[in-house]
Every structure is written in C-alpha cells, then in structure tokens.
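Selected chains from the complex are presented in situ; the others are not included.
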C-alpha cells in the first residue's frame, strides 16, 4: 500500500431548532471512487434515528430529524486514497454529442444554478474559437479562476452562475457552477462535485476543508477540474456529484433549524 | 375489457438540418402506467439508426442523428387505457417532509424552471394559510389557471415559472412549471408531466395533443393536476416525468436543425 | 441504412386455462442492443389487461392473466438490425477475476440449471489445459455442439446442464446451459441468452425461430456463442439474458393453463 494517503475527514455541526426539522446530510466519502473508508463514526446529541439511502445520482444520503432544542452531529472517517495528483490528460478529446454515453447526456442540460442555455452566447464568445478538447476545459477553468474574486458573503443559496459571473465574485460553489455552465453551453458534459480537500501540499488559496469543484467528460471518462484553486491536487475525497449544488448539499433542511457552529476537518492521518 | 379507451397517438416532424444534428426524442407512452401499447411504429426519411435508452427518471428516450438535408420522423401508437377520469381524492393529505419516501425528496427541490426557493415568500403569501392537503394543491391549480393567460408566443425555452408568473401569461408548460414551483415552495413534492391529451369530451380550452401538466405527491401516491385545463380528464397518456421541462422534452437537439412542421394526434380509435 | 436487415419476428400462442393463470411473457426484442423496433403489435383474444415491467437483468417482461377458457396471444414486430455476422475476436482475452467489472461477477456463480461448482472437475479435465481466451470458449462451444445430440423430448423444465451432459442429449436450452456451466467453472463469466434466430443463410441445423445461446465476457465485452449451431450467424435478435433459463422464459405461468399451439416466426421482411 505504498503511494496511498490516510486522511481523516469529518465535521461537527451544532445548532438549535425551534421545531422538528427533517434534514438530509451528505457527508460520507462516496462509493465507487478509488478511496476506501477504513473507519467511520456518527454521533448525535441528543440521539436521533438516522436512515441512509442512495439518491438517483448514486450519492449516499443520511436522513434524520433534528429535534427541537440544542443539537449536535459529528461525523468522522478515516480514508485511504491514492497519493497521486488529480489525473489529467491534455490529449483527452471532446466527444461529438452523438458519441456521448446515454447516462452522460443529463450533464449537458441546464440546471437550477447553471443556465447554460442563457449563457450560450457568452460561452461561444469566450471559448468558441478555442480548439476543442481538454485544453478548452482548462481554459474555462483558468478563466473562471481569474474572473471571479473569491469572497465569502458575496453569494447566497439563490446565486446562479450567471449572477456570479456578472458580479465577478463568489465562493467555491459559484466557481464550480460557472465553469460547469460554460462547459455545458459548449456541449461538454460537466457535473458539480463536492467533497473534502485536504491541503496536503500547503497550496490552498484559502483555508478550506469542504470544497466544491467540477468534472468534465472528455475522451472516455470524467476529469477533475478545480476553478477555485486552478491546480491539480492530492487527496481529494468526493462526497457527491450532481447537476449542481441542488443535488449535493452538506445539509438540506425542511424546517427551522439554526446552525451555530460548523467545524470541518480534512487532514493527513 | 370494458371501461377502456383505445387511443391513437403520435406525431410527425419534418424539417431540415444543415449539419448532423444528434437528437433525443421522448414520444412514446411511458412504461409502468395503466395504459398498454397495442401497436407502435416508427418511420424516418431518410432511414437513420435509432437507439433507445432509459434516463434516470425512468423515461424512454430515443436517440438518433438527423442527417443534413430534409428529414421526416413519424411515430404512431395505438394505446389502450382505462376510461376513467384522472383519479382524485380530496382526503389525500400532505405528508410531513420526514414522512416522504426517499425517492420523492428530489421533487421538493428547485430546478431550472422552477425556483421554489426564490418564490417561497410568494407561495407562503398566497397559500400559506390554506389548509394543507389535496385541497391546497387544487387551490394552487386553480390559481395558476386563472392567473396565467394562455398565449402562444409569450414564452421561450428560457422562460421560468417566475417569469411567467410576473408576465401573467404562458403556454401549458409554464402553467405546469408555476404550479410545480408553488407546491415545492410549500414542501409538497411535485413533478412535471408531459404526454398526450385527447379531447374525448370536447372540453379542451385550446386544441392540444401534446400537453404538459403536473403531479403532486399526497398521501401515498402521485395525483394528476392540470392547471391549464383545471379539469379532470379521460385518456391522458403520460410520455415522461421529471423535475421540469429540461427532463422531459419532445426533442432535444444538439446541432442545427430546423423544424418546418409538427403534427400531433391523440384521438379515440 | 445499407448493411441492415429487416426481420419480422413474433409468435402466436393459443391454449386454454381452467382457472385464472397469471403469466409473464418475454417476447420483445430487448432494449440496448443494436437492433431497432420499427413496428410492434400485441393482440389477445379475449382482450385482457397487460402490464410491462423491467426485471433486475434489464429484460422486458409483460404480465397478464390468462382468463379461464380459450385464449390466444399474438405478438409481432418488425425489427431492423445490422446485417453483419455475430462479432468475433480470437484475440479477446480471459480476464483475471480481479479485473472483471463488478456487474459481471454474478455471471461466474452457479445457478439453477448450471452447477458450475459441481462440474468444476469435469471442466478442468476437459478444458483446464486449453490456452485461456476466446479460443477456449470456442473449444467449449464446439465440445458441447459435438457432445450433445439435439433431440426434442430428451429434456424437461427440470433438466440441468449436468443431466444433459450425462445423457448426451438435449435441446438448444441445454446446449446453452452446458456451455455456460463449463465457462463459469473456469471463472469465465457466461450468461444465457434467448431470442429470435432467423435462418437467413439457410444454415440452421434444425428449424428454429425462438432459440437459446450464450454470451461470454472476454476482453471488455460480451461475445456471442451458439453451441447448437456452432456457427456465427446474421440477424440474431436478443429477447433477454440472465443466469439461465429461469431468468429468461418465453412464458412463466402461475396456474393451470394448457398451451395448444405455438407458432413462431423470424423471417427477412
């Protein structure tokens, strides 16, 4: 098992609810990637029942109902993952739409935060003459990295890629949304990706543990791109994937719960 | 087989493409509903290869590539379906979010055309004091029916439910999107539904064959609502369902094809 | 659309039931293969309700209840399929079990008619020294072709591959079961395949329309082998696939129905 990293990931929520607040959490390293979960533990105070299911994107979801009053949830996992950088292949080609696999087509469509239809002209203007292929997605990635200023508080849960583009600022989620939008506008399948990003090589531009990036389908597989960091990284642990942040959220709450504190970890073990 | 109807449904596209234009068609009565397909036929001119797959919503999709030049596609089916009106149950209850089945949760989220997050305050204002349950969805249905003027040409493929609401006009797709949006804003799962609607009882407000409506999850099942007609109907044949019109479209084209003519039929056989 | 064949396939059952007899039919060309269905029709006398579903192998199944008395079911389809012979590649390799895709593993296990565990020593003795790869599956195919005498009436719905092997006779279903059993005993994934086989080149050893054969997973895909004919053919139309004939049957009946007549067609159109 040389060439692997052991990474401890997890998070701790605490807050309070004024009524029973059903919540779906997406916190666990996903199934099917190269990483393995060696240890995993959940704790809530007070103890509440939790129920796991798999959504239509294959993401692992945990449902529970936050009871009225103070609440704490802690999730922790020890994960082993290859020590290599995010794979890359400058020779990977854009497929003609007719050649895309059936189950990839969904990632060419517009979605809640990614109006690839509305931004088609912008994408065409910016990247229409760039030679197709891996390099074009890299160019999109770099463009988004440079165009958006990273600034907490500039975006809300309603902010679309278009809005972030116009404002010129956002958080990692907006960076991912905007790059996804440009890709789809050019018929390149792209999906929003969410997970843990340890800062193994001390290169992060901003302290982060939970992070959002995206994947583009080129050649015969998905490739990782990170418009916030614009850099290949080691130890990325995917939690979930989907069309955009609607499909992959740390926590989706129905009810009236307040988050007081969130701490996240993602460190070499 | 008393109490069934035989309905002939289908459509004929003709148009031309200036380049190879990969297209996904959703034209066939869906699998799993109460209807049965007795006969079915496809024809294209020129002959092109066609490939069937099932998307993540369970919809049947047909992929083919429209070649450059003139093109015609004809689909025809003879379907048998129960002769009854759309089922209804005024006693059907809204479930608490904690009680919704896992696979229904996706239909409480916002989507490309249905900003249930952004319209939450409007929904609350309009329907927040209405007693929950089947009657509240009926009220939403009637509100949308009355609020929107049916007017071809008032909406495009970019028109959201919010935009239609503000303009006060739209086509059946906008009617469906708006009602779906209100439902989701109130945590009532709602899905966009597309299919054939024969005018058996001569009650349609406007000639239609392809039609869009929606379904809401109440009690332990999905119920049909049609904000355009605001009426229960016989002989409705579902083609597909999804979060909104992104997921269920007659034809999704990658390329440059022009539709010259579309005729649709949906008649008692 | 050069290099395609149009083939009319279908069948007509008639019989009678002394009680309501629920039945599952598997008659339709499958989804996902290279063929396309151009026309399709169903008829029953008397008319009965029919319900389609997809089983866990992805096979299309039609459920209906044969009513007491005389009954007739007729299914007919016009199918277009590539005009080429069954693909073959002598260079295709056997994968080490560690390299098999997850969803292929199920086809290395024993099943109702294929006791690959019990026949392991026989398989080892017969084929253990044959060089692994496509050629070994061909050798199994030829062995079964020569070892079994094709003889209607030598096997029943209880006949296992082992029993057919010992008796030295069987029908196409037994040929397929035996070859599947040998493959699995050698850790080569193999699945039972059922469908229509038109005799386009007048090479069939016996009149047949419905036919059973098998597929083996070598390299990165499934390859067709036909131990009954021991020959590559054109126009094969798959209806279904599974571990063995339990999973793919023309008709599975619960109740007491008698089949009086079955005619099957599979002809160039």
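Per-chain numbering from 1; labels A, B and C assigned in written order.
By our rule, contacts are C-beta pairs under 8 Å (C-beta built on N, C-alpha and C of every residue); 3 or more make two chains touch, one makes a residue touch a chain.
The model shown is predicted, which means the values in this text are computed figures rather than measured ones.
Student: For this file, in which 3 copies are placed, how many copies does the full complex count?
Tutor: 4
We take it that only the chains that are shown with their structure count from here on.
Student: Chains as vertices, touching pairs as edges: which of line, ring, star, complete or other describes this one?
Tutor: Its topology is that of a line.
Student: Ranking chain pairs by how many C-beta pairs touch, which one is first?
Tutor: A-B
Student: Same or different interface residues for chain A and chain B, judged by whether over half of the residue numbers are used by both?
Tutor: same
Student: How far is the middle of chain B from the middle of chain C, if each middle is the mean of its Cα atoms, in Å?
Tutor: The answer is 38 Å.
Student: Round to the nearest whole Å and give the separation of the Cα centres of chain A and chain C.
Tutor: The mean C-alpha positions of chain A and chain C differ by 44 Å.
Student: Measure off the straight-line distance from the CA centroid of chain A to the CA centroid of chain B, and report it in whole Å.
Tutor: About 31 Å, centre to centre.
Student: Quick check on chain A: which residues sit in contact with 2+ other chains?
Tutor: none
Student: Please name which positions on chain A make contact with chain B in the complex.
Tutor: 20, 22, 24, 51, 53, 55-57, 61, 63, 65, 96-98, 102-103, 105-106, 108-112, 115, 117-118, 157-158, 187, 246-247, 252, 254-255
Student: Going by the contact rule at the top, pick out the chain C residues touching chain B in the complex.
Tutor: 1, 31-32, 36-43, 46-54, 78
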